[in-house]
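A protein chain is absent from this complex, but the other protein chains hold their places.
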């Protein structure tokens, strides 16, 4: 990136807001996370009627204070970033904007904005910036890497699950209808597929449950099949995790004479030819 | 396979319908998958009363259009394949036939055919052909291979589960009956075995639940035993997955003399011909 | 074992009944397994009122036929075994005896014997003899071995679970009582511990459910803690399974010259010193 002459305060501001290398930048990140946690908590607790009746005024004030703070933060981000439009159209830029805009809209009498709390909670993703401060970046990279390497298998697995729940759902619909035409639980095939998903993942709410004997037998069979299916991706994520773990342990040194790899971290001499590493 | 002189258009057609190496063949597979997805969706959504009342006519037309298309596809498959009877009697051949035949039967007034939607959903298995196009074949082979290698253990495990749920079910039946003769939940041993399967796989619907104190104690014990049992196959599928993963890692070196693959990472000499690698 | 002179027919009988090496012995095992499966099915289905009303007579006859057959089998076992008392007092000996005795007792008017079906179902354990015939012995030994090697960890784990559910159960009892003195679900601490076991193993029947806000918060916390606890033994059974798998792969050959172990199964020359194996 070519360095262009800019106001020094903007560079400073950029460092504080967008980076976490300086002390000020770290404090900014922690402060922002606390503000986000409070704002999400307020939005959540407002929906509890008992609390809203008593603390409603406090929630209202906290709401507006945080909204003003988030507005200032957004303006500062736009000002100090090199390409304001790039930021404004990025995922975080849109989430940042939508986290305070609805308050103004509903505040100025344009009515409640529905999916407000949902967008606010997306800001929680900034938690991952703070993880960096407590040296957990490599951990989260390992987790992401294990899931990423197993992505192909997860796609195949989801295809298998998709087909299985469709077949299971349609079968149960037919079976339950056959013996019990006035069934009130397996009312349609999509409903039965919902049952199949809830059952095969072992969630088992119990809101939809087979009533007929044949339905129960089929259900028991599906549970066992479903259970067997669902352990497979666990195995593959384990395999990737084992692999990542092993690489960290062994991929360190190679003997310069006989090219044997995988020496332990405290090795001084090659374990095969005996010459110094 | 000996090459016999055949009409060129039949070879072309065969290539498009049964193979996925050519561009046309790939488009055919994708088009067929979309048609199957639509047909399964229509069959499913038809059973939702609210939707059927409003969009019933659209479903009717989509149904007949797809039925005609599937009929044409079936005829073309029979025509271009080398051994028509072999195809017609294969699993896919029967599923293909049964996916459009019931529409004609019920359309010409012979009454609704029950297990119709179930057979349609079996056609979804063609998804695996499309996985090939997006280079996920090796992934699905790995998954299938891990399950296949662990098949012996899965059979043993299912035998253990079968015995455990039978003993658990009969025990609970006796215990619940003993203290509560008018029990309405553990009404029979098969019902209790159904309860044991639902419980030991941690699905836990809650439609059948122990009422007596002794029943609850026995149930708690069974849950812990069941849970311990059920983690065992997970471990063995993991082991197979780790093994497959390791093989992929070690399958790197090839002997330049005898071309044997899969030498261990610290190998100095070829394990088959003894010459240096 | 010193060979003593015995009647030849007793040796023959012993071979057929207790061993599975001869053709006759295999057929005997399979026949016995089928008889056991039928007897367990009959005992189970008898408890279904609808079936008992219709097929009650058939069940009665099947019951008595199988009882007579099991009596003959038991007598033959006692006769041909070298130490009859040793067999009669062994686990299988007692189970064999108790599988037919209750029928006579209730048949001669001494009233129904309660835990009858339970004992019958224990005979299903003979399934493992038949697994030997289809070459699954090594599989079941691997499974048993993985569980056995992890037994120490399972004991520790069960201690942790025991302590956790006790603390969790008593906490929930206090919390739910505090806010809701007329609570009808967390009526006593043992009941709360039952809830904790059902919850932490993710069975989640839903028959006992927190009602107060504080109870729900505590419950959510317990679920996450419980879930984290319960994945640990899965990991250790996986580790044992991986270990067993690796040993089978590598523990085959050792180089007689440089003593390097772990050669692949098709190795002809040592991979380190290059001399023939």
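By written order: A, B and C. Residues from 1 in each chain.
Everything below uses one rule, namely that contacts are C-beta pairs under 8 Å (C-beta built on N, C-alpha and C of every residue); 3 or more make two chains touch, one makes a residue touch a chain.
Note that this is a predicted model, so its numbers are computed, not measured.
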Contact with the hidden chain (one of A:17, A:198 or A:220): A:198
Given A:20, A:66, A:81 or A:161, the one touching the chain that is not displayed: A:161
Missing-partner contacts on subunit C, residue numbers: 152-153, 155-157, 159-160, 162-163, 166-167, 170-171, 173-174, 178, 187-191, 193, 199, 202-206, 209, 213, 216-217, 219-220, 223-224, 227-228, 231-232, 234-236, 238-240, 242-243, 258, 260-262, 272
Sites on subunit B contacted by the missing partner chain, in the whole complex: 202, 204-206, 238, 242, 266
Contact set of subunit A toward the excluded chain (per top definition): 40, 43-45, 47-49, 114-115, 117-118, 120-122, 124-125, 127-128, 131, 136, 139-140, 142-143, 146-147, 154, 158, 161, 190-191, 193-194, 197-198, 201-207, 230, 233-234, 237-242, 244-246, 249, 262-264, 266-276
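Methods note: only the chains that are shown with their structure count from here on.
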Which listed pair, B-C or A-C, duplicates the contacts of A-B in over half of its pairs: B-C
Chain occupying the middle, per Cα centroid: B
Between subunit C and subunit A, distance of the C-alpha-averaged centres to the nearest whole Å: 39
Junction residues of subunit A, two or more chains touched: 202, 204-206, 238, 242, 272
